[in-house]
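The other protein chains are all here in position, but one chain of the complex has been omitted.
Letters are used for the chains, namely A, B, C, D and E, taken in the order the chains are written, and counting of residues starts over at 1 for each.
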Amino acid sequence: MTSNPLSDIMREHICKLISKDQRQDDRTREEFRPLTITTGYVSSAEGSALVSLGNTKVLVGIKSIVGEPFSDTPDKGVLTTNAELKPLASENFESGPPDEESIEIARVVDRGLREGKAVDLEKLCITPGEEVWINFVDIHALDYDGNLFDAANIAAVAALRSAMIPASRFEKGEDTHFPMVHLPISATFAKIDGYLIADPCVDEENVASARLTVVTLENGNLCAMQKGLGGSFTKQEIEKAIELSVRWGQKIRSEHFSEGD
Amino acid sequence: MTSNPLSDIMREHICKLISKDQRQDDRTREEFRPLTITTGYVSSAEGSALVSLGNTKVLVGIKSIVGEPFSDTPDKGVLTTNAELKPLASENFESGPPDEESIEIARVVDRGLREGKAVDLEKLCITPGEEVWINFVDIHALDYDGNLFDAANIAAVAALRSAMIPASRFEKGEDTHFPMVHLPISATFAKIDGYLIADPCVDEENVASARLTVVTLENGNLCAMQKGLGGSFTKQEIEKAIELSVRWGQKIRSEHFSEGD
Amino acid sequence: MTSNPLSDIMREHICKLISKDQRQDDRTREEFRPLTITTGYVSSAEGSALVSLGNTKVLVGIKSIVGEPFSDTPDKGVLTTNAELKPLASENFESGPPDEESIEIARVVDRGLREGKAVDLEKLCITPGEEVWINFVDIHALDYDGNLFDAANIAAVAALRSAMIPASRFEKGEDTHFPMVHLPISATFAKIDGYLIADPCVDEENVASARLTVVTLENGNLCAMQKGLGGSFTKQEIEKAIELSVRWGQKIRSEHFSEGD
Amino acid sequence: MGGITTDIKLIDEKGLRLDGRRPDELRPLKIEAGVLRRADGSAYVEWGENKVLAAVYGPRECHPRHRQNPARAIVQCNYNMASFSVSDRKRPGPDRRSQEISKIISEALEHVVFTHLFPRTSIDVYIEVLQANAGTRCAGLTAASVALADAGVPMKDLIASCAAGKVADTIILDLRKEEDNFGQADVPLGIVPRTGEIVLLQMDGDLTVEEFNTALTMATDACYRIYETQKDALRQKYCVSKDDIAGDIEEAAENIEESKKENELEQQDDVPDDQEGGQ
Amino acid sequence: MGGITTDIKLIDEKGLRLDGRRPDELRPLKIEAGVLRRADGSAYVEWGENKVLAAVYGPRECHPRHRQNPARAIVQCNYNMASFSVSDRKRPGPDRRSQEISKIISEALEHVVFTHLFPRTSIDVYIEVLQANAGTRCAGLTAASVALADAGVPMKDLIASCAAGKVADTIILDLRKEEDNFGQADVPLGIVPRTGEIVLLQMDGDLTVEEFNTALTMATDACYRIYETQKDALRQKYCVSKDDIAGDIEEAAENIEESKKENELEQQDDVPDDQEGGQ
Partner (left out) sequence: MGGITTDIKLIDEKGLRLDGRRPDELRPLKIEAGVLRRADGSAYVEWGENKVLAAVYGPRECHPRHRQNPARAIVQCNYNMASFSVSDRKRPGPDRRSQEISKIISEALEHVVFTHLFPRTSIDVYIEVLQANAGTRCAGLTAASVALADAGVPMKDLIASCAAGKVADTIILDLRKEEDNFGQADVPLGIVPRTGEIVLLQMDGDLTVEEFNTALTMATDACYRIYETQKDALRQKYCVSKDDIAGDIEEAAENIEESKKENELEQQDDVPDDQEGGQ
């Protein structure tokens, strides 16, 4: 946050590139970094996915237990999302209980899954009012090079999609696939020097004035949105971000989550 | 707590006034500040009261839930008092879990209510040993100009007195008034430069050596007492304080809690 | 941990003594300090023991309640060990939740009791899968002059051995003795300047490079071991420590825990 | 969104809502500046059944020190709901929701405060929700910016904040509790009225891009109306009644009670004008 | 007060209490100074079935720093009950009750310590209740002031502390557990014996003003008796047995055990004298 000669030079360099539609890693302003998804990474989890977005790496694991439903949704399972920004992943992350940054990431990923109706929670009910599946979506940042929002969202969707309900372990019948309905995909943008750029790396995040995350569905609808940081957006910028988000969501779904996958 | 020129001048000024039976706000030593009580301030609470004692403002809200009784009092409801000295109310209050100052206030208010038998806890029993009303008395300091003890006590009594047991919301029959029996009223005194003064404002608290809170009942009996700060009292001072407390209690009850009220 | 003239002189002094098989308190390297055990010190506990090992004093109290067994051991009672290094006992201990030092002591004492099968946990079962005795072994350091590990272990064993299951208080029949089976005794050694010394006092702990605790049983078998601090041991040193530990264990058992005791 | 289904008809045959409002109608809003003595600045907002208090302390020395910024002030907002502000008692202390709201409000306020004037300091904003009925983050941000102005903190502009959303397939303004619980989407917005910049934006639920744009426009228009009420509150304190700065919150509550009906009438007249002006 | 009703007869026909005491009779009290090696000062108090240990460290550097007072030392007391000191296991760590007691004991002790001699430092007092049977705050304060003296901290005087109360409509001294649970009022008191100043005072239950005054007088008188025992403990350590400063707590426990009956006899003689002397 503070100003020092090195960060000033870095800022200048990044802004100059962006003004020419260039990035440090040879991307254009609207381009996202390469994405790889490895599901089934952790065999002790019901489902897991290791996602690399450029150099950012996030591991998500799903664990399920049998428990009581919330009293106002007696016929629905429970989905709980936690994020841990481990000090392993960056010198800026600290040990201890989740700070406001991890809470924001967890809540935005959670909102995408919940509002985008990613999982059919009614199918996670065992006995209405008594027993349901309580499912923990645990997000671990392993290597931090910016844009944890999108890496975490995609890892969570991929982990859930690959997960099996551990019914046999709990003597509740046979294991079945998680009841996935939708694939809400998040796209995050930063505003730097008046330009909107997609999928900021950490050096870009450090000089960004504002951040916008847009989560979209298969039909192009919006299911969640979050603006962050001390800067502002114009209405036009938000429209542009939405347009790019819809496109990115379709790309991810077709390249990584097509039927046969 | 520390000594600096300004606070030394303030101390001198306050002591000089007090020696002449005067106060900054034109009171005598034994005089309390004007009191206003607004009940029903918060409609989401079962009962609430906003109390101004001079410039000190305290809001108390009551919430009730159905729960289990304590094992040693199976036929009694539960009353739990919490105080939050929010940083909103003073630059000296900090965010976070209750500190020893808020704990002391909560416990002294609680002791007054409990020992003064303000509420008939047996009438807050639903099914002995199984279900009782658990009632939370939450004290929020909003604006701090000294003597939170009395403002909090009066707000708690007024809030309880105005509260309805939310029986219908919990499907336990019809809402009824809280079973109030007694109205324990607290009076707090500070010792400054050898003088006993009633109802200290914050500038007075800052130079006081000792504090005494006396809680009295309708019949003039005592139900709770608490001495605070690093100074001392003589027996005579305590007798004087008790006498003033009984008078203040009667005044509050007749002016604010008379039958028709 | 830091280096200063006084601690350098102390280190030199201690090392010189040790090289001559001497100690500050007239012990040889392999000698433990005098031990006294007072059981039944706290009548509110089910069992208690105040142990002095030289100037180190530790009080252990046992409290038992009726509760549910762990799901994987439905027919066994529960033993839980906590240690509190109270600031009362040393200027180096701080208030607050257990730090890593108290956790290590609690866990090593616990491991000795558990792995040494000190208590027949099956006899602490009331109704399999439903009710068992949950037993708290609470270790309070009162005066700290080194080697809390052994003082705590011996106090815990003595307290358990003297404890009565409070069955009558919980209306579960008559009080009976705790079902003690084995008496695991711990012996702790420090490495100073290449020498292995038994039962370090605090001045010795301050200059020690490594620590080794060995817990032995009646038959001379090992049931727990813990190496600590940033130094190292050779295989020969460990063999020597084991030999001394077995001897110390037998001595304690015959002097303090003989049948008639 | 609550995502809970209901038989309640959220929009009736005449296109009116549960409380009789038209889709683009705000709940009654009253703002009073300078209601607390001790704080450097404060504001009380009563918005429908929401009652929210905001207090500002600072610029002052920043604690903890490692948060200090040598180049500017930091804005630290603490949003808190009173345990009794909602139907089911809320456990005291910050939960994840309130920490998120505190963060986004802090960030929004940083945009309008001239933070570079006060290096190394912190400007602390405390928002207490005394009574809640959906829309408290917008009410809190609206109150906080009036409190900052009341504290004399130099700012570019106030921030005005309001939510739009969707219930029964209709885009509506300023959702109340039932509409939030049983609705289809919620879009809280905060803008800098002079420039139209968006400084707070969240969305949850299900909206087509067109619906989102409609909601954004509707909320933006409302922000301009709210802005007028904010400025009135400051005028009220500093111009109209210069010699009556006392104004405390009970008075505020009473004043508000009295002027509620007046207000409702007023609003039905003013609002459309403002709406046009805002676009 | 527990406020629980009971069939137990707390005062019998002869006017004696459950444990055979007269209304104004103290439980057996023994105090030993200097029982811990590591602490700068310490004291062990056995008072009826209460066993309390107090240790003092300081004056020493004050942590955390922001608590430092540039003009004087602060006294920080930490009162703690061992988990096994009561019938139902107490969860380890501070609860609200022990935080309140720590606060009022700290404040009382500040009155007698010459704190201005040690600016910026802290004098830390740790009170551990090893076994509890009502009256532990008085026992703790009594022990703490002996421990402060043992630590060589300059003081105006010791503080002596004792409670009076009401059971079965009778004002009695020094309540034990059943009397506290089933009684009608409790008045813990701490005084500076040389001046008679009241530095600790609480009350709960139901008392007329007259009853309160009686209880206050009774507790005050008892404080003077306790003061003598405190001074004896210090004499014992520093004069009588100068070459035997070792005294540790087991020895203390044993000594106490032995001298209990002796003490009970003694008390029945001494107490009335002391009572008069104290007034």
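As a convention for this text, a residue touches a chain if its C-beta (ideal position, glycine included) is under 8 Å from a C-beta of that chain, and two chains touch if they have at least 3 such contacts.
Every value quoted in this text rests on a predicted model; they were computed, and no experiment measured them.
J.: Can you list the shown chains that the hidden chain touches?
T.: Touch partners of the hidden chain, whole complex considered, are A, C.
J.: If I consider the whole complex, including the chain that's not displayed, which of C:104, C:175 or C:193 touches that chain?
T.: C:104
J.: Among C:115, C:175 or C:193, which residue is in contact with the omitted chain in the full complex?
T.: With C:115, C:175 or C:193 as choices, the missing chain is touched by C:115.
J.: Using the document's definition of touch, tell me which of A:7, A:22 or A:90 contacts the absent chain.
T.: Hidden-chain contact among the options goes to A:90.
J.: Can you list, in ascending order, the subunit C residues touching the missing chain?
T.: Spelled out for subunit C, the touching residues are 1-3, 72-73, 98, 100, 103-104, 106-107, 111, 114-115, 212, 217, 220-235, 238-239, 242, 246.
J.: Against the chain that's been left off, what residues of subunit A make contact? List them.
T.: Residues in contact with the chain left out: 36, 38, 41-46, 48, 50, 52, 55, 57, 59, 61-63, 65, 82, 84, 86-91, 95, 97, 136, 138, 140, 142-145, 169.
The working rule: only the chains that are shown with their structure count from here on.
J.: What chains touch subunit A and also subunit B?
T.: The shared contacts of subunit A and subunit B, listed by label, come to D.
J.: Can you list every chain in contact with both subunit B and subunit E?
T.: Shared contacts of subunit B and subunit E: no chain.
J.: Walk from subunit B over to subunit D along touching chains and report the minimum step count.
T.: Counted as steps through touching chains, the separation is 1.
J.: Indicate the whole-number Å distance between the mean C-alpha point of subunit D and the mean C-alpha point of subunit E.
T.: Chain centroid spacing, subunit D to subunit E, equals 54 Å.
J.: Can you compute the centre-to-centre distance for subunit C and subunit E, using the mean CA position of each chain? Integer Å is fine.
T.: 32
J.: So how far apart, in whole Å, are subunit B and subunit C when each is placed at the average of its C-alpha atoms?
T.: Using C-alpha averages as centres, the distance is 49 Å.
J.: Does the chain-touch network form a line, ring, star, complete graph or other?
T.: Topology of touching chains reads as a line.
J.: Going by the touch definition at the top, which pairs of chains touch each other?
T.: Touch list across chains, by label: A-D, B-D, B-E, C-E.
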